[in-house]
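One structure follows; several queries about it will come next.
Every protein chain but one is kept in place in this view of the complex.
Right after this comes chain A.
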Amino acid sequence: MAHDTVLAAGFADPARDAARAFRLCLNAMARPGTLQDVAPIAAPAPLSAAAATVLLTLADSTTPLFIGTSHDTPEVRAWIAFHTGAPLVDRAQAVFAVGSWAALGPTEAFAQGTAEYPDRSTTLIVERSALTPANARLTGPGIQHAHELRLPDPAAFQANAALFPLGVDFYFTAGTQLAALPRTTKVEAL
């Protein structure tokens, strides 16, 4: 196992870099479909810099994590254990999930929240090869007119939005690029 990647520094300046990274996560979730550029960071392949940044910013020992088979390597597991301490669990127990769209599987397998506590749902970090060119048109809260984004399967996000106020929320990551799609966003295939 390559200890140089596993033990490589996460954030150089943890408090300040996490604050800057969170601002990107916040802007992404508040303005669905907009692309945010994270600072490059050393993370074991196939984990992208953007996905690693989201995990470093939000995951810790209190947030059970599901790793899709696409990302379930000893290096990634060791990196997550060392930097976040997040317990690894099955889909239904996960607060966060990371992996390719295919590896994450149907979103219904994840916690959708409950009617009285819709916040108790999983946030999926979906690793993508690219976030452009767009194949979906997004409207809803956070979007003045319309935004466009490349989504794996627009129909799945329509089904997720139909569950509102339940449903899961998404981050899409590719390289250093980050975008988000909350359950409120209405998705139309282009």
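In this text, a residue touches a chain if its C-beta (ideal position, glycine included) is under 8 Å from a C-beta of that chain, and two chains touch if they have at least 3 such contacts; residues count from 1.
Following the convention adopted for this analysis, contacts and distances are computed from a predicted model.
**Q** Please identify the absent chain by the protein name in its UniProt record; candidates are "histidine kinase", "Alpha-D-ribose 1-methylphosphonate 5-phosphate C-P lyase", "Glycosyltransferase 2-like domain-containing protein" or "Branched-chain amino acid ABC transporter permease".
**A** "Alpha-D-ribose 1-methylphosphonate 5-phosphate C-P lyase"
**Q** Kindly state which of the options A:Leu7, A:Ala30 or A:Ala130 is in contact with the chain not pictured.
**A** A:Ala30
**Q** Decide which residue listed in A:Pro40, A:Pro74 or A:Pro141 touches the omitted chain of the complex.
**A** Final answer for the missing-chain contact: A:Pro141.
**Q** Out of A:Pro118, A:Pro152 or A:Gly175, which is the one that touches the chain we can't see?
**A** In the complete complex, the chain left out is touched by residue A:Pro118.
**Q** For chain A, which residues lie in contact with the unshown chain of the complex?
**A** With respect to the unshown chain, the touching residues of chain A are 14-16, 18-20, 22-23, 25-27, 29-31, 57-60, 62-63, 95, 115-119, 121, 123, 141-144, 164-165, 169, 182-184.
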